[in-house]
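Every protein chain except one is present and positioned as in the full complex.
Read from first to last, the chains carry the letters A, B and C; within each, the first residue is number 1.
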Amino acid sequence: MRRLRMGLIGGGAGAFIGPVHRIAAELDREIELVAGAFSSDPARSRQAGDIYRIDPKRAYPDVATMLATEAGRDDGIDFVTIASPNHHHFTASRMALRAGVAVMCDKPATATLAEAKELAAIIARSRRPYGLTYTYSGYPLVREARARVAAGALGIVRKVLVEYPQGWLAGAAEGKQALWRTDPAQAGEGGAIADIGVHAFHLAEFVTGLRVTQLLADLAAVVPGRVLDDDCQVLLRFNNGARGVLLASQIMVGERNGLRLRVYGDKAGLDWSQEQPNILTWRHGDGRTEIIQAADAGLGPDARWATRTPGGHPEGYLEAFANLYRDFARQLRGEEGSLLPGIDDGLRGMAFIHLAVTASRAGAGWVEFEV
Amino acid sequence: MRRLRMGLIGGGAGAFIGPVHRIAAELDREIELVAGAFSSDPARSRQAGDIYRIDPKRAYPDVATMLATEAGRDDGIDFVTIASPNHHHFTASRMALRAGVAVMCDKPATATLAEAKELAAIIARSRRPYGLTYTYSGYPLVREARARVAAGALGIVRKVLVEYPQGWLAGAAEGKQALWRTDPAQAGEGGAIADIGVHAFHLAEFVTGLRVTQLLADLAAVVPGRVLDDDCQVLLRFNNGARGVLLASQIMVGERNGLRLRVYGDKAGLDWSQEQPNILTWRHGDGRTEIIQAADAGLGPDARWATRTPGGHPEGYLEAFANLYRDFARQLRGEEGSLLPGIDDGLRGMAFIHLAVTASRAGAGWVEFEV
Amino acid sequence: MRRLRMGLIGGGAGAFIGPVHRIAAELDREIELVAGAFSSDPARSRQAGDIYRIDPKRAYPDVATMLATEAGRDDGIDFVTIASPNHHHFTASRMALRAGVAVMCDKPATATLAEAKELAAIIARSRRPYGLTYTYSGYPLVREARARVAAGALGIVRKVLVEYPQGWLAGAAEGKQALWRTDPAQAGEGGAIADIGVHAFHLAEFVTGLRVTQLLADLAAVVPGRVLDDDCQVLLRFNNGARGVLLASQIMVGERNGLRLRVYGDKAGLDWSQEQPNILTWRHGDGRTEIIQAADAGLGPDARWATRTPGGHPEGYLEAFANLYRDFARQLRGEEGSLLPGIDDGLRGMAFIHLAVTASRAGAGWVEFEV
Partner (left out) sequence: MRRLRMGLIGGGAGAFIGPVHRIAAELDREIELVAGAFSSDPARSRQAGDIYRIDPKRAYPDVATMLATEAGRDDGIDFVTIASPNHHHFTASRMALRAGVAVMCDKPATATLAEAKELAAIIARSRRPYGLTYTYSGYPLVREARARVAAGALGIVRKVLVEYPQGWLAGAAEGKQALWRTDPAQAGEGGAIADIGVHAFHLAEFVTGLRVTQLLADLAAVVPGRVLDDDCQVLLRFNNGARGVLLASQIMVGERNGLRLRVYGDKAGLDWSQEQPNILTWRHGDGRTEIIQAADAGLGPDARWATRTPGGHPEGYLEAFANLYRDFARQLRGEEGSLLPGIDDGLRGMAFIHLAVTASRAGAGWVEFEV
């Protein structure tokens, strides 16, 4: 069975997430990076191609050229990964899908909700696999949590707490990564809510299997002079009546990437933190607290499938990311079982951002969650 | 210098908090329990007197008798501690103060905000010391946190997260402690918000030195059939513009007493958890994370004063509680430096409960915090 | 039932452990400090009496006077607590026992093994209660661990790791507490091995129910100019064939009081740390890791008896210490169930110190453990 061939869009010099996609895609040797349109500047795209050590001829100056040229090769790309800034996501996705090429897209799916809806229609027509890298859904213990909740191990879910504290934007934005995220022209209408809040939102729905039906949003730009939100506190209602709180902030000084999910049912509670991803705390209704560890004997098939090393050999962010690519490869090969987020998750994420931003501006009050 | 003499109101058989007051008061040998009106049933009051091993003659059938009789003794009580159910707090406080006896009262100050206002006036007239046992303000590292914030170590406070998860009321209420807390006739208008939410509220104001000016409350009775709230999510605004979230819940299965406070300024962030009270995490703006431990050499005078043992010898809840009594003793002796909460804190706490309950019922929306 | 009356030997100004004994003894109101021979300097003894707020007439200039005078009172002391330096322990114990007064003694029992043997004989003849405050055996979860091991929950014990890192003597000794501990004239033949190693030794035997039968000791005085050991590494064999390691050091910079015990059987393993005393980690043979917390519903009677507050309300060092006094009170009242260490533990501790010191000097090699 040959390796699937990947063309990378974006991921040129100075990028963080492009190289992460490359590592994740290739980790299990099911996929190989063979081409790229790494930058809108042809010279920079070639330079990136050298850094990735691909065939110089396949470092293209733009997406259209890549799609056209690769289509003419016997060993042309099977899919593109889109890791360019958010405002390119829609166009690049559309181009690829129209060319019959599958798409793996970094989140968010698009820059606006309207684009996301249009993209959903395009995907439906194209019938090509489309995946969205909500990275944290790739962690083995997140999948274990999801499976246990689905099996009723929490009982009826009543309460969901999801928080995503970061501190790196607590001061004035400096550097490429900070600048585009705080610029409405590049980032869209949401700041922290779009950058990290949407991850928290997805994680909560992914693990609980519930859907948010109402929210009350209180967003603010705390750092003087900032336009986009950098601190978000959102109250939630879920479709089974469960209540929740979502916090996302980039001004919590000293916090790294503290995504944490707690879910409580009427029988038990669970607690997972991204910075200690190989531990899942389970609080049983009888008072026992259990520390579930990655690769434990009692884990279910989803978690086992997503684990490469024995217990006590920590896996991390890159391995979680790679699990999304393994899922994607299953889809490309027509196999079952993928848990990879797709455009439905993308739509919900865009709706979440839009609703949170607009509702917060309008003065906090409960709004219906509609996609 | 003689020991101060304490008369205990409440704290009869089956009580949790009465014995805690006794231990806390006597821990440092500045105070001695000598009398009590432990129960409204005279026989039970005598029986409790035996258990506390006090002079049987000083186990009184009611508060009035205790106050009158003790007033006639050369070695009569210096103060009363009120540890009876909430709806007695006001009456007992008033009786004692009118008799010229100082009062240490378990929180909440009264059963209603109106009572609290009346009590404030009585206290002002009486000029006797009045203390309120917001226990968690007695922890050494809480006081260290407070002192550092006051000294500007966080910079300008921007964000406050305070949470108080418990799980013991996740099922139907059973037992004396659960039953009165879920009964509006005994507990007042608030459930979890009054039982624990108000602790979280006080802790946030105590450490930050800020005052809540607005809140948006979302309270619910999650357990089927329950009348009073058991799950509270509250958004906060502080008088310097800082934003915050307060969570208090008694349906988070498996949680014990997880009060936790996080405060972030523009320079640094702090993190303290009641279940690990001898650790204070300090996140410096330059990325360094420091674990401050009780009895560390670098601690300030408030924390040192509140610590009895060397580093690595854990102190806990009873010692924190005892610090409130040491504060109270300082007040009784006319000494400076007490950080003991008083009726102002009591008023704010009652206002918080009342506002949260009424605002939540009215449909969530921001309300002004007024006392 | 009246409170038992305590006379304190030692515990004058600047003492650490004397006040700890006082707090611990009185915490549960079964015992009351009424007298003391706090210092060999009569003025200082009177001054200490004032600080403890006892009747000035009962602050005695020496032990003999206290014993004689108290014997003549109707409300004379029931027991003495010996908290003076180690080299007084034997003499004070003997005087009290000969006067028919029970003894609670801070560890170690005596300054030498020979004294300990003589004391054992005196105790046997006196038939008065004699207790030794190996503090850490008072923690609820230590007692839970002991009960579970005794019930076979670990299976056959195979491996014992006990470590006691401290760092406060990593530099030149400064201050009263450091100076006497590093002075052979006051501390005896052992430094860290006698000060803290013996605690670790006792804890290991207490929890496992096993007895050390052989040891191999490697002790050193690491700090330049120091005479007594400050760093100890000891290999152990137990009477069932189990193997073990005991580490005790006072030169591990930055460590506070990190006593930790790990025991592994053929079925499960346990892990307890003094600085987080309300958690007991249990590693089940099937891979599950359980976090047992103080006051959990599933705890046995020994742990429950030793716990005063509900789950999540941390208890610490003083409460553990107080449990030893509750045990002692049971003995004084002729009740069953005490787990308080006695002279047998004292003898074994003195033998451990002596063997470790002498065997290490002789060049490391296995020696038989004999008392």
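In this text, a residue touches a chain if its C-beta (ideal position, glycine included) is under 8 Å from a C-beta of that chain, and two chains touch if they have at least 3 such contacts.
Just so you know, these numbers come straight off a predicted model, no measurement behind them.
Only one of C:Asp106, C:Glu255, C:Glu319 or C:Asp345 touches the chain withheld from this view, namely C:Glu255. Across the entire complex, the residue among C:Leu161, C:Ile196, C:Val212 or C:Leu280 in touch with the chain not shown is C:Leu161.
Considering C:Asp41, C:Glu174 or C:Asp266, the position touching the chain not shown turns out to be C:Asp266 (whole complex).
In the complete complex, the hidden chain is touched by one of C:Gly209, C:Gly285, C:Gly298 or C:Gly337, namely C:Gly285. Which of C:Arg29, C:His87 or C:Arg243 touches the hidden chain is settled by the complete complex: it is C:Arg243. Although one chain is not displayed, its contacts with chain B can still be listed: residues 286-293, 296-298, 311. By the touch definition given at the top, chain A reaches the unshown chain through residues 1-3, 16, 19-20, 22-23, 26-30, 33, 50, 52-53, 166, 255-258, 274-278, 293, 295, 308-319.
The omitted chain makes contact with chain C at the following residues, 158-159, 161, 167, 170-171, 216, 218, 220, 222, 231, 233, 235, 243, 245, 247, 249, 251-255, 262, 264-269, 283-285, 287, 289, 363-366.
Basically, only the chains that are shown with their structure count from here on.
Core chain by CA centroid proximity to the global CA centroid: B. Averaging C-alpha coordinates per chain places the centre of chain B 35 Å away from that of chain C.
For chain B, residues touching at least two other chains, in rising order: 255.
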